[in-house]
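Sharing a structure here in structure tokens format.
Shown here: the complex without one of its protein chains, the others still in place.
== chain A ==
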Amino acid sequence: MDQEIFLQALLIAIWAGIAGIDLFNGLFHIHRPIVTGVIVGLILGDLPTGVMTGAAIELVWAGMVPLAGAQPPNVVIGGIIGTAFAILTGQEPQVAIGVAVPFAVAVQACITLMFTAFSPVMHKADKYAEEANTKGIDKINYLGILTLFVFYFVVAFLPIYFGADAAKNVVESLPAWIIAGLGTAGGMMAAIGFAMLLKIMLKKQYIAYFIVGFILVTYLQMPIIAVALIGLAIAMYDFYKTTGGQGAAMRGARGRGI
């Protein structure tokens, strides 16, 4: 029995590793609960329950998509833990969802930490770029894939081997403010990326356009596509106004958007 659950936990953990990679890379979408339900059902020997639980969890996550890079509760671990819990304990899919969601939130917080921890590696990548070392750049990306695999492998293996219920208690014993705080920090993170862009691109003559973009969203709630089109309109106006005198040279460029 012990050996059987060890083998099952091992197989599910391998699947979690593959699906975890697929969530960010490949994006074949084998990581969705609807697929995971089938695989976990096969591994645990209860295909019908697996398929039905997977479909139920899928609908919970249908609206939780990574819009504008904001990460929803982790769909990979939610699907895997939820389905495994339903099959192993014989609970209804809805109860499985109740176990899966807090777990998935905690896992997503860990991923915030992982994305933070991977930042220093970029300085190594800068060095490889400086040396035109293409193999080095390859290696850094393969290291990232390996890290994702190991992370998901461990996170799926432990709760299934030691019991999904015990894991839920551990998650719930974490102070809520730490998890909420990691979420808040995640929302603020984008500021650093934009600041880096500004450091490269912002010159005095462009501050006006930066202000326009900010105002359009802040006060007029325009979607980014509209903001980009307005930027494009200003840029085209500027482009043709300043090149108007050149006539012949410009004719070829007419009608090309970029």
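We adopt the following convention: a contact is a pair of C-beta atoms (placed from the backbone, for glycine too) under 8 Å apart; a residue touches a chain by one contact, two chains touch by 3 or more; residues count from 1.
In the analysis below, contacts and distances are computed from a predicted model.
One chain of the complex is hidden; its UniProt record names it "PTS system N-acetylgalactosamine-specific IID component", one of "3-isopropylmalate dehydratase small subunit", "Thiocyanate hydrolase subunit gamma", "SH3-like domain-containing protein" or "PTS system N-acetylgalactosamine-specific IID component".
The residue touching the chain not shown here, chosen from A:Ile18, A:Val95 or A:Ile140, is A:Ile140. Note on the undisplayed chain: of the listed residues A:Leu7, A:Ala166 or A:Met236, the one touching it is A:Met236. Only one of A:Leu7, A:Val150, A:Leu174 or A:Val212 touches the absent chain when the whole complex is considered: A:Val212. Listed by residue number, the positions of chain A touching the unshown chain are 24-30, 32, 34-35, 37-38, 41, 47-48, 51-52, 54-56, 58-59, 62-63, 65-70, 112-113, 115-122, 125-126, 128-132, 134, 137-138, 140-145, 148, 177-178, 180-203, 206-207, 209-219, 222-225, 227-228, 230-232, 234-236, 238-239, 242-243, 246, 249-250, 252-253, 256, 258.
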